[in-house]
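One chain of protein is taken out of this complex; the other chains stay put.
Right, chain A next:
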Amino acid sequence: MGKVPKKHSVADKVRKVKTSAEIKNNPFEVKINRKKFDVLGRKSKHDVGLPGVSRSKAINKRKETLLKEYRQKNKSSKFIDRRFGEYDSKMAPEEKILQRFAMERQRAIEKKDMYNLNEEEELTHYGQSLSEMEKFTDMVNSDDESEEKGRLSAELTASHFGGGGGLLRKKSAGEHPDDDGGPKAKSRQELIEELIHKSKQEKRERQVQKEEAQELTEKLDHDWKSIQTLMVRKKPKAQRDETPVEKPKLEEYDKMVRELGFEMKAQPSEKMKTPEELAREDREKLQKLEADRLRRMMGDEEPEVAPSRSHVSADDLHDGFILDKDDKKTLAYQDGKWNLDEEPVENGAKGEEEEEEEEVGGGSNEEAEEEVDDASSEEEEEKDDEEEEEEEEEGEKEEDGHSDLESERESEEEEEDEEVKPEKSKEERKAQQEAAKAELPYTFTVPESANDLEKLLCGHTPDNQRLIMARTQKCNHPSLAVGNKLKLQKLVGLLLDYLGELACRSPPELTTIDKLIPEVYSLCQMFPQAACKSMQTILGDAAHSMEEVLEVKGNAAFPTLDVLIYLKVAALLFPTSDFRHPVTTPALLYIGQALTKCPVRSLEDVTSGLVLCCLAVEYVSFSKRFLPELINFLSGTLHLAVRDKTSAGYSVVPPFRSAGKHSDLLVLSDPESWKSWSRKTLPLSATQQLAFKNDVHADHYRLTCVYTCMELLSKCCVLYKDLVCFTHIFQPITALLSQHLSFTLLTEPLKELRTAILEVLGAAPLARSRLVFNKKKPVPLKLFTPKIVQVLDYGKKRGQTREQKEEHRLRHKYKKEFKGALREIRKDTRFLASEKLDDIMRRDAERKRKVKELFGSLATQEGEWKALKRRKRK
């Protein structure tokens, strides 16, 4: 047992004696770790191990640390290094030394110099007293010095002050590692001489070197001068002046070419587009937008359309600026003419014309064009901001942004063309007259509150109000000043509120609203977020108030005219066909709610309901979505016109009742009044109040309502023709039209409508196929052939996110560390155990030895005593 450590120690001893090369070559020391696979290009550190070496290293280390600790265990006395900052690892060693030194000095002064009044303290340099050093200064200074002085002097001082022996010995050991005996024989005198000699020699060598370098430089300079002339092909100034080179006579052609090159080139400008091109682009743009709308209608999640990334140049500034490819035309002849000349001329002429027009038109169009540009640049900026976040899609978005920008500009231009041109002549004159009369200012500040806005617009004609709004927008374009954007955003809400207020006036100023619509639209295009938000608040408020009334009373009054106008405006500003839209979806819900919860009590209510139905048809006309409330309300309205309510055949859905106080609203008071009726459009103001001169008038109104209702129904029929339950949905309508209303609908247009609707209803197929689940994609059978995946980066775990990888790595590391720590602890305990055992063995051996000694001494004593006894006996 006790031999094991001993054996180690012997082995270690042997190993210590041997050099590392010897150990590495010893097959008994080396353990080769077998590799399972040979991986090309992988370097492995652990193919060969030296277990003995590492074990002895470990044991030594333990002896120094663990064993010491073990020995010190339970011992109260300890050596503690109380030097300043000894255990402070944060302190730099120099600082430590400085502090210690300072403390030492302080202590010395405190003790010694307590009564020392004016004696200077001793100055030192490198720990040596300066006063002592002075003795050698002459010698050091005597050398005329170069930059290597420091080293030499240090050497010298070291040799002088430090006794020189150590240094010399070291030096000699470095210089002559092989012959040990030589330097020891030299005496001190000799050594110093040698040293001096060597230093002198070095100095001389250096001088020579310097001189040589000087010489070389001079030579090089000289050579350079001779070569220089050759290289530049220019003679030095002096020479050049003497012999001017004859220039070759320029040929006429070259001259012309050069002149042409320097000539002012015609400014490349954007190519005018032919009408066909314009139309094509327009169509393409519309197609794109339409496709977009369809996608949103289907309610698909936004598919991140990722077209192939367009190439982004390294020099790209990401400013959205893209050189038009058509810009740079190659200089060429076309039909015997410069192709360059034509366009600018044309362009210029056009431009002038336009300018003229614009000037006449109050300079607004000019601004408008700037506007457009500004708007687009604004958009670019916004786009850029977004791009910073999504760097990956930069290229693609860039492309998008650009195309948007282009299309928008085109569309705006076109709009202007469309709008402005036909009205121009009128507007010109009007504008002139009005400018003369009213002197409408050209700049306006953005109104900050509803009152301001009203003050601004109050007293102007609808056309002027529009003009004011347009000018306000232009003067305060976001690109012109910093705060404008916020102001205009606020203006969106204010303008919308103003529309509502106009609708609330009596009589409602609908023409003004009508005129203001384009301004609202353009503002909305500029600030979709703000417009959306204010529209949402308006709708939310309306719905909230209706909800409150509903909770209390169970039914509510029809929405007022302003809400109707808002609903219409919402449809104008936002797409109604989207599957889910932040504005139009709530708006449609509101319409549905109003159509179900508001009881019809008067002809005004009927009108309001019909307006809502119109809106509902408009909202769903593109997407053809099913709106049950719409059909319910229309059939209910027809029911109001039925004279005899007893015979059913259809059921009436709330808010209508099959019979009751207000269920005869649309029944004609005079059955003959239809004869004088002619079709008219209903006035919107009729939703608020109606006044009839006589019964015939009222009857005519009723007939108009019925007619409108039927028209809407026929539209619905077309819309919902494809629904599976078409016949069931329209069953009440069929019953009403075919059985109950045949007497009422006597006039020609009504009759026609009736037959048309019934035809559509009759033509609908009654039969349909059964419902089955969508076919599922068949799940493929499990295959036994391995799935082969090409792996490009070996040794890496794939299919993980960065966090997962990191976590995995840490987990692995932790496991490794944990195992290592366990192993170390085990080894420590083993080492300690062996040490303990060793101690015990040693103690036992000692005791045995002592016992033996005692026995021995006793035996000798006994022997002696016996011998004495024997002797005595003898």
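Here is the rule we use: a residue touches a chain if its C-beta (ideal position, glycine included) is under 8 Å from a C-beta of that chain, and two chains touch if they have at least 3 such contacts; residues count from 1.
Going forward, contacts and distances are computed from a predicted model.
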item	value
Per UniProt record, name of the chain withheld from view ["Transmembrane channel-like protein", "Dynein regulatory complex protein 8 isoform X2", "Nucleolar complex associated 4 homolog" or "Phospholipid-transporting ATPase"]	"Nucleolar complex associated 4 homolog"
Hidden-chain contact residue, picked from the options A:G483, A:G660, A:P683 or A:G820	A:P683
Selected residue (touches chain absent from view) among A:G540, A:G762 or A:G863	A:G540
Hidden partner chain, touching residue among A:D562, A:D578 or A:D699	A:D578
Of A:I565, A:V606 or A:L736, the residue in touch with the unshown chain	A:I565
Contact set of chain A toward the excluded chain (per top definition)	286, 289, 292-293, 296, 299, 302, 411, 415, 419, 510-511, 513-515, 517-518, 520-521, 524-525, 528-529, 531-533, 536, 539-540, 543-544, 546-547, 554, 565, 568-569, 571-576, 578-583, 585-586, 588-590, 592-593, 596, 610-611, 614-615, 617-621, 623-629, 631-632, 651, 653-655, 681-686, 708, 711-712, 715, 723-725, 728-729, 765-774, 776
